[in-house]
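Shown here: the complex without one of its protein chains, the others still in place.
The letters A, B, C and D name the chains in turn, as written, and every chain counts its residues from 1.
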Amino acid sequence: MIRRDLLKFGGGAAAGLAFTPIPWRLLGDTAMWSQNWSWMPRVPRGEVADKDARCTLCPAACAVKARCAGGVPIGLWPRESALCPAGFVAHHIAWHPIRLRTCLHRGQPAKNEDALRAASARLSGASGSVAVLDLVPGRTASLLHRHHLAKLGGTYLVPPVVEGATAAATQSLLAQPVALAAVLSDVKTVLSFSTPLLDGWAAPGRVARPNRQFRVIQAEARRSRTAGIADEWLAIRPGSETTLALAIAHCLLKQLSAPAASLDRFAEWTRAAEAMSPALAAQSTGIDPTRIEKLAAELRREPSLVLADGDPVGGPLGNELQSAAAALNVMLGLHGLKARPAIPVPKDWAGVDETPISNAADGSISLLIIDEPTPGQALPWSLIAPKLAHDALVVALTWNQPHFAAQADYLVPVPVFLEAQQDAPAPHDTPQAAFSLSPALLPAPDGVMHASDFVARLAGDEVAFADRLAERIKAIGADPKELEAGGQWIAPAAASTLAARRILPPGMTADRLLAAAQRPAEPLHVVAHGWRASATSPLLGKLWQESALRDAPRSASAHPATMRNLKVVVGRPAVLDTPSGRLPVNLSADENLQEGVLALSSGPAFTQICQSDSSGAWRVPGAKVVPA
Amino acid sequence: MHSTHLIARGACRAPLPRFLMWIAPWVALFALGAYAMFLCLSQGLFHTNMDNRYAFGLWIFLDLTVIALGAGAFFTGFLLYVLHKKELKAVINSAVVIGLTCYSGAMVVLAVDVGQPLRAWFTYYHPNVHSMLTEVTFCITCYLVVLAIEYVPMLLKNRRLKLVPSFLVFEWELHKLMVVFALIGTLLSFFHQGSLGGLFGVLRGRPFAFREGLAIWPSTFFLFVLSAMAVGPSFVALTTWMVEKLARRPLVKPEVYDTLGRISGKLLLGYVFLKTVDTLLWINQTAPDRGFAAHRFYQHSAFGTWILFAEIALFGLLPAFILFQPKLRQRRGFLILAAVMACAGVTLNRFVLTIQTMALPTLPFDRFLSYWPSWQEFAAFGAIAAYAVLVYSFSYRYLTLFPQEREIALAEERS
Amino acid sequence: MFPWVYGFEWHAGYLIFLGVFFTVAVVVVSTVMLALFRTFRDFRQGRAAQLQWASNFHDLPPQHRACRHALTGELEGRVCEQNFDCRECTMHASLLAKQSSAPACCQESEIFGMPVPLDRYYHRGHTWVQAAEDGSLLIGLDELARRVIGKPDSLTLPAPGTTLVANSPALSLSRNGSEVRILSPVDGAVTAVADPGEDWLLRVKPAGNFSPRHLLSGLEVKAWYLRELERLQLSMGLPEGAPSLADGGVLVEDVASVCPKSQWDTACGDLFLNA
Amino acid sequence: MLRATLIFTAGFLASLGAGWLALPKTLYRTEAQPLSFNHQVHTGDKGNMACEDCHSFRENGSFAGIPKLESCAGCHAEAMGETAAEKQFVANFVKPGREPQWKVYARQPDNAFFPHSPHVKAAKLKCEKCHGDHGKSTTLPLYQVNRISGYSLDVMGRPAGRWGLQRAGGMRMDDCVACHRQNGLSHSCLDCHK
Partner (left out) sequence: MTRTDKASPAAHYAMIIDLDRCEGCGDCVVACALENNVPPPNPKATPRTGLNWLRVFRLEAAGRDVFLPMPCMQCGEETPCQSVCPQKAVELDPATGIVGQIPERCLGCRYCMAACPYQARVFNWWDPQWPAGMEQTLNPNVSVRQRGTVEKCNFCHGRWHAAIEKAAAAGGRGPVAYTPACSEACPAQAITFGDLNNSEFAALTNKPESFRLLDSLGTGPKVFYKTASTAVRAAVTGAAKDTPHA
């Protein structure tokens, strides 16, 4: 009988329950709970205030308005001109998942002092010398590195110039030794050889449509973002940019007046140009001769500029092309190129001068210190490896953990953007040199050490970077208060007119130009392109992972015909197999590409597999695509 | 008191081991599906392959189909209690069990399909009366209660429960009032079957699915009700035939099949006619007025015009014709074939309205997208099918679903 | 949903929608409540047992619900609609009037070797009633029932003083695992219980004057017994070729021990009208 | 039959008791404030300060809410009165400069946007209208959080069975909507939700 009683009691309780608030409160409160889960983040509650600041991730040094909540920056908004997508979310670097926060020795946690001790031990060692590879030259920290290296007797290495390569190449042709900047606002037409002019070059604000007063003719093998929105896209065969440049020079020679003839090495240049007639060039570039002649006439008719800068990930386009572009600029009257005055430096900071990494002697470096302060830099290890001695110690002063994790013995964390007062690298595309500071809005995590302090301590100099920065500001004569408030010191423009002394740099012969022009394209020509700022914040995944606006990293595309003879099925995972490494890619077909071209969108991964060829361009010889 | 005393006297059922053998695979499928549902509820709906374009996927399509097939419950009840078609007394219990399992299964899947099931009661507390989904939610839950109430008498007639006097008397009194529940069931089902169709007919933003109609109800509202009523009896006949095959003994008299077939045939013919009229109206007037030429809906390879022909002619007209002819209808093979085709026709109609609507682009620069459900989606619905079969198997074993079974057995014994 | 909830709109559509919902809810709930109320009322009025019997009777297959006049061939194939309660049956009343006098037949009769005394009335549930001199009634199991049940494992008799209702279970016995309930033929209160060995089981004081209108007597009993033997054979489902009673065998003394358990359970169910 | 109804009603009463008496007590978790603060002393005749002196508006119109430690430390660098609470405040918070982690009664959920300036500056509402007589309280009331939903009692839900115990004023959605309705102001979802 008990069981039946229990059932009756239970029935009564259940009936009564409906008349109590228990079921209704449970319904209500569980629904409220579903909007208030403990693992959901809470929004900050402090005062929302804007603070004027400067973004110092790249030479453009855009003016930003840092919106802060309770003192923590929650967004960077444009103040004067526009920002690039990374500019909005640069404040996320401090919390980026790959951010390096503690010193690592071969993956094991260590202390900065251990790295210092190991480095100074290696310094006192006999063989080889110390070198600092500065991935972002032109900052105050760079000047300090060169100053300390003078004391240590080391060399200051800089990566090959990618953005601003044409300006650098033209610089060596000038009469007066002055830094050059390509200024787009002074030209009517820009012929760009595979340069991501409208896509990643510093501030989109300056090249966005309404401010753009110049026509863009993009000569590129791939229908890149710039090619898609340029006024005209010359779909040339891969690697045939130099041929086109020489063909244009050929036409210009016929229509050109005498003055350029007086430059030395002009004969060498004419010998190379004459050899490349438009008809001959048409076969290898795929552009019909009449278009080449019309193009040359267009360039000559109004002030125009020829650009051959590379892609931040794809690397420089080769010395021959850069010299050809520089020569064309000289023939066209150096329009759009301005002398850029240097930013004053304190007198007692004399230091060694910059040596491009390719010029360093092989096996000469026993202690290499790499300074990688901000995201967006990529350098193939194949450029560095031969320069190191067999037992070289590599210390990477970097903001992130994975890039040099495999190669560096020590990884030392450095303060990132907004964690310490830092200045922007020297601008490369504005006529006037400018100096600007990013404020310190965030507390730097402990265990973080400024890169220049590390090198200073090595050289026995105990002055902290902040004081050095103040010293420099005093030398420049700018008002520190105004700089902290997001102001910018601009050097007075140098009034000198430019005159070219020669048309080809020493050592650049006609045969090298013609050889580069006729170099047979590899069976599979890998054209890498990347997006310099993709590593700034995980939120940028909105552009390539959660939308098809930008190509996702490791996505490759080729012409359907190429896909067929690569015997690879679209959608099936595939691997880009190269002599120096394998890279998993996901393939897609794109009719706009030329045959035999594999357009690869990639971040730093490409730099692991590419090599620098004789002309300094980053190529992937002998690449094959195989199903995974 | 061992288990034979749960089975009604005179009903010979399989011995327990064989019954366990029969339910074992279904229990396994149920467990797998329950795990899939747990994954979706505890971690999130990324376990399905649905995305921002395919907001509705396999689950909504199968929900619509299962509820359309479950319409046998309300329509058989309506025919029996209101139109007094006495021979359907033989299948009413089976129809109610099918209806209950279909509806409760659909509700469970909807609870998993919804992103925040804890807030499901918001639709009651803050109803938006203009939305067809509010109407569906209200009516399906009410009708689920009515079905449960219709299931209670069967439960109370179980041999063990019958011994409790109050149960049997309550069952007797409730059975006398069953006509009230049949009427309410018909009212509720008319509205929610219709609103399930209205769900897609009102979508101004989806010209493929949008239909003009009567007052606030698009034409798909009435087409869905009619098709559900047409397919209900066929599905009841189909399930009864399957149970007879599994039980290897006749359970209902032949005229039951004939009645179900006849009614289903007549309604199916009416449905096909109205569906054709509606489609022509849609092709020539509704879609073009809204700036979408109807042929563009069928230019994508996956869903060509064959799907329209299959839905209306092959699976609509043909079964209607078979069920309409008494000669053909007598042949059990033809009747079952027609029933299967009718069910397939309604399933295809639901598929077209859910999946094809999602697949077609509305913006000129958007693309036709396809979608393939994940294993979790299949498993979750497998669990619902398994749940339905299990509930039906246990009901068939321990409750009397087919009152004529004993009578037929004795009659056969005599001959 | 309710006027005090944020977002309640006082528009026609809103009110109609909620109106329909609430009416449907009220109708469903009130119908269930009505059924519950009627159940309580039935219990209070004591009609529960009779309703239980009506519900069980409703579930019997038509073959087991043959009318008493169909047994004797007067009304061919008629199925009883009155739950075997001929007292209210109009058809029975009219047939009785036609039969002026019941022919008195011999006291003793024997069917297939089974003694069936005709001096008493028989209930379709195989119990017999005999009016004793002092006005009380004796109730016992008839011969067919005794043979089918044989020696029951347990027998539970109602204690003296419990009231019996016609056609509702009076006593129950169980044999090899399955339980059988014997229906009471009359209304009345149990006055005495027989000690074992007696051929009667209960002595009952009838409620009101006892009328045997719904019980079988005389010629009907013989026709009824023949039909019951045939029914027993059907529900036992003997395999085709086995010797059936029709070719002259005598029902074995204890059927339960012979026939397999499930068939015996079905047979008892049919015989004693336990749906 | 009687015995059955007796047991049934026993069950019925048991669940009623659980619902109306046990639930209100167990549903809310009470948390203590970091220290007991006496509003009466500050706003009464002793301190005669106005609400705005501590709970002030910033210049850009946003509301500063609970004052930070340094505005308290302005007067309380040293213990001014003799109450134990103030000594404890100065010793544990002012001296070490540790910010007290107040549990804010009026903390609206993240999805609700309540700007003070339209209500206080434009509509000229008194603080008591919503916060009740919190300004005259001598001790801080217990901070009650709903165990399931995690919202404070002052902001979400009326506790059944706690008549008389709940504080005056109204910072719940119903109170806001009622006030907006009385003053003919719009109260559509986006007005207050973010």
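Methods note: contacts are C-beta pairs under 8 Å (C-beta built on N, C-alpha and C of every residue); 3 or more make two chains touch, one makes a residue touch a chain.
None of these values were measured; they are calculated from a predicted model.
*Asks:* Out of all the chains shown, which come into contact with the hidden one?
*Replies:* Result for the missing chain's touching partners among shown chains: A, B, D.
*Asks:* Can you say which of B:72, B:207 or B:382 touches the chain missing from this structure?
*Replies:* Missing-chain contact among the listed residues: B:207.
*Asks:* Please pick, from B:358, B:379 or B:401, the residue that touches the omitted chain in the full complex.
*Replies:* Reading the full complex, the residue touching the unseen chain is B:358.
*Asks:* Which is it among B:123, B:220 or B:349 that touches the chain not included here?
*Replies:* Of these options, the touching residue for the absent chain is B:123.
*Asks:* Which residue numbers on subunit D touch the omitted chain?
*Replies:* Touching the missing chain: residues 57, 60-62, 109-111, 113, 115, 117-118, 121-122, 181, 184-191, 193-194.
*Asks:* With the missing chain put back, which residues of subunit A would touch it? List them for me.
*Replies:* Residue positions of subunit A that touch the missing chain: 34-35, 37, 39-46, 48, 69, 72-75, 77-78, 81-85, 88-89, 91-92, 94-97, 198-199, 203-205, 208-210, 225, 228-229, 233, 537-543, 545-550.
*Asks:* Across the whole complex, list the residues on subunit B that are touched by the chain not included here.
*Replies:* Against the left-out chain, subunit B lists 43-46, 50-53, 55-56, 113-117, 119-120, 122-123, 125-128, 130-134, 137, 199-200, 202-207, 290-292, 357-358, 361-367, 369.
Quick note on the criterion: only the chains that are shown with their structure count from here on.
*Asks:* Let me spell it out: compute each chain's centre from its C-alpha atoms, then which one is farthest from subunit B's centre?
*Replies:* Measuring from the centre of subunit B, the most distant chain centre belongs to A.
*Asks:* Mean of the CA atoms for each chain, then the mean for all of them together: which chain is nearest?
*Replies:* Smallest offset from the overall C-alpha mean is found for B.
*Asks:* Cα centroid separation between subunit A and subunit C, in whole Å?
*Replies:* Once rounded, the distance between the two centres reads 97 Å.
*Asks:* Going by the contact rule already set, what residues in subunit A reach two or more other chains?
*Replies:* Only 30, 33 qualify.
*Asks:* So which stretches of subunit C touch two or more other chains?
*Replies:* 6, 43
*Asks:* When you draw the chains as points and link the ones that touch, which shape shows up: line, ring, star, complete, or other?
*Replies:* Per interface graph, the chains form a ring.
*Asks:* Following the definition at the start, I'd like every touching pair of chains, please.
*Replies:* The complete list of chain pairs in contact reads A-B, A-D, B-C, C-D.
*Asks:* For subunit B, which residues are in contact with subunit C within the complex?
*Replies:* 1-2, 4-5, 8-10, 12, 124-127, 129-130, 134-135, 138, 142, 145-146, 149, 157, 162, 165-166, 168-174, 176-177, 180-181, 184, 187-188, 400, 403, 406-407, 410-411, 413-414
*Asks:* Using the touch definition up top, name the residues of subunit A that touch subunit B in the complex.
*Replies:* Interface residues on the subunit A side: 27, 30-31, 33-34.
*Asks:* Quick check: in the complex, which residue numbers of subunit D touch subunit A?
*Replies:* It is residues 4, 7-16, 18-20, 23, 27, 58, 60, 62, 64, 109-111, 146, 148-151, 156-157, 160-161 of subunit D that touch subunit A.
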